[in-house]
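Have a look at this one.
Note that one protein chain is taken out, while the other chains of the complex remain in position.
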Amino acid sequence: MYSEKVMDHFMNPRNVGEIEDADGVGQVGNPKCGDIMKIYLKIEDGIIVDVKFKTFGCGSAIASSSMATELIKGKSIEEAVKLTNKAVAEALDGLPPVKMHCSVLAEQAIKAALLDYAKKNNVTIEGLEDFNPDEDPHEH
Amino acid sequence: MYSEKVMDHFMNPRNVGEIEDADGVGQVGNPKCGDIMKIYLKIEDGIIVDVKFKTFGCGSAIASSSMATELIKGKSIEEAVKLTNKAVAEALDGLPPVKMHCSVLAEQAIKAALLDYAKKNNVTIEGLEDFNPDEDPHEH
Amino acid sequence: MERYVYMDYAATTPVKKEVLEEMMPYFTEKYGNPSSIYRIGRESRAAIDEARERVAKIIEAKPKEIYFTSGGSESDNWAIKGVAFANRDKGNHIITSKIEHHAVLHACEYLEKHGFEVTYLDVDEYGIVDLEQLKNAITDKTILITIMFANNEIGTIQPIQEIGKIAREKGVYFHTDAVQAIGNVEIDVNKLNIDLLSMSAHKFYGPKGVGVLYIREGVKIHPYIHGGAQEKNRRAGTENVAGIVGLAKALELAYENLEEHNKKLVYLRDKLIKEVTNKIDYVRVNGHPEKRLPGNVNFSIEFVEGEALLLSLDMMGIAASSGSACTSGSLDPSHVLLAIGLPHEIAHGSLRFTLGDFNTEEDVDYVVESLVKIVERLREMSPLYEN
Partner (left out) sequence: MERYVYMDYAATTPVKKEVLEEMMPYFTEKYGNPSSIYRIGRESRAAIDEARERVAKIIEAKPKEIYFTSGGSESDNWAIKGVAFANRDKGNHIITSKIEHHAVLHACEYLEKHGFEVTYLDVDEYGIVDLEQLKNAITDKTILITIMFANNEIGTIQPIQEIGKIAREKGVYFHTDAVQAIGNVEIDVNKLNIDLLSMSAHKFYGPKGVGVLYIREGVKIHPYIHGGAQEKNRRAGTENVAGIVGLAKALELAYENLEEHNKKLVYLRDKLIKEVTNKIDYVRVNGHPEKRLPGNVNFSIEFVEGEALLLSLDMMGIAASSGSACTSGSLDPSHVLLAIGLPHEIAHGSLRFTLGDFNTEEDVDYVVESLVKIVERLREMSPLYEN
């Protein structure tokens, strides 16, 4: 069902935890749907120097969080905002069709954290104009 | 499906054949239904001294003919006319429900032969008043 | 009588050794429910998916067009009723033939009680449907044509490609009951324009109780067994994993050396026909001389009755059938034999031998020899026969 990569990131997730004095925090999902993803960002000079996550969700939600945090760590805000759920899924060697929305969740959690950063610092980030963190990525 | 008795009478039928100068001949059934039974009787002093049959039909029709002829051989007309299909079936250790009508055929063929004898000899046989040799015993 | 000759392969077949071997692990070690997420569940799922691919390949379908069922009867019922109810808004007319298997005929009769209209096409003396009648029968209310690929009693193979073409041109779905054809005839659902196709594993050396319905992508059809999400939500019920694996293996074996297999069967079949018609008088061969299944022989033997023939053959250790095995509970002569124009009394003397992979030339010799004796004996008892 899941690729080895997914299982690896599920069993040994990277970047689990919280950042006490995070510069941006984003949470998406809904416990009613069985998933919540929370991302903490530490940003210095436009670069994501640290990132942590906490996720309540299925295996692919956890793996997606882990992979997504890996993909943006050390990257610039501009690069991070461009991270798509497809890129996350591809980096995991694919996800089953019914599980694609878990990667959407990861993309959104990062965007939500970036939006939080932007608001706190009164800056605008290109690519976040249309982003609504309360939109439900689940089709179910 | 069939009892051993049925199979024995089917494979080694008693009294197969014709009687050239029969005193009574009866035929019932219909080739369209897949069965014709023809009975030949030789009667002396009210006693069935010889009986033969020819049957086009299924295994139980052949076995019923064989058994029925055995049951009336050497018996009086009065006894023969009382032979029921049930008695034939019982003597064969039973017949499957869908095959009971084959024994009816045997009963009727004998009655038809007795009726023929009665007509030829201008006598009446008690028990044949309501008998109609053209009635179809098949329910199908 | 030591000898045992099975010549009723159209009724059912034994499971081949190689097939049973592939099935075995799925009863005991690999017993996981294919819907389960853990290892042994995923293994079962993988086995089913692989089986689906194996089946698809043989009929040139896509794997996702293959649905596993409990056998030919369920496949026929599902195809016909499922398409009928799903396309009710388009029309209520179905076309079939007079010589279909009861699974098709009775499904159609059921629909007639529920507001559908069914045309039962005639067949000619060989059992071939009338294509002109078919064309003329199609109206703008016609939603389904269901014509069997090959007949189970007389072995006649229908002009499926032409039927498929007519159906496609008129935009009508085409279902074919290929239960008897599959494993004996090359089938390409695309070339033949088949939209739905039924099979049953036990007719091609697979296990009883498992079948396939092929459903072309895009065909509108309702599920028939409702419940769990199995078979992409279209056929509920925990999958018969062992059976499905067995079906796929059996189908592969059948097509592995189809040509050789058929050559052998045709040889034995023609020998049986020739010798019986030579040695017994008043015998008729039913079905088409060429367009017939390689293993099918259907005789009408006059002045004797079918069951009496079967019982006598059984006493000699020969397994054959009269009419369809599925309806031997009935006393009426076969609807197929009546449809090709046989009079009742001759239909009653029908005898079907269907040859298969384990038959030999000696089997044929033994059957001929035995049949000659049996017919002689029964005709001597018959009031219809004068010699």
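Letters A, B and C name the chains as they come in the text, with residue numbers starting at 1 for each one.
FYI, contacts are C-beta pairs under 8 Å (C-beta built on N, C-alpha and C of every residue); 3 or more make two chains touch, one makes a residue touch a chain.
A quick note: this is a predicted structure, and the numbers were derived from the prediction, not measured.
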Seminar exercise, completed: Touching the hidden chain, out of C:Gln158, C:Asn193 or C:Gln230, is C:Gln230
Seminar exercise, completed: Of C:Ala56, C:Ala84 or C:Ala107, the residue that touches the missing chain is C:Ala107
Exercise. List the chain A residues touching the unshown chain?
Worked result: 2, 7, 10-11, 13, 16, 27, 31-38, 54-59, 61-62, 98, 138, 140
Problem set entry | Positions on chain C where the hidden chain makes contact | 6, 8, 11-15, 17, 20, 27-29, 31-33, 35-41, 69-74, 76-77, 101-104, 106-107, 109-110, 200, 202, 207-210, 224-230, 233, 236-243, 307, 310-311, 313-314, 318-321, 324-330
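The rule is short, and it goes like this: only the chains that are shown with their structure count from here on.
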For this session: Please compute the C-alpha centroid of chain A, do the same for chain C, then give the distance between them in whole Å.
Result: 56
Exercise. Chain B to chain C: how many Å between their CA centres?
Worked result: 41
Seminar exercise, completed: chain A to chain B, mean C-alpha position gap in Å, rounds to 91
Exercise. Which parts of chain A, given as residue numbers and ranges, touch two or more other chains?
Worked result: none
For this session: Could you list the positions in chain C whose residues touch two or more of the other chains?
Result: none
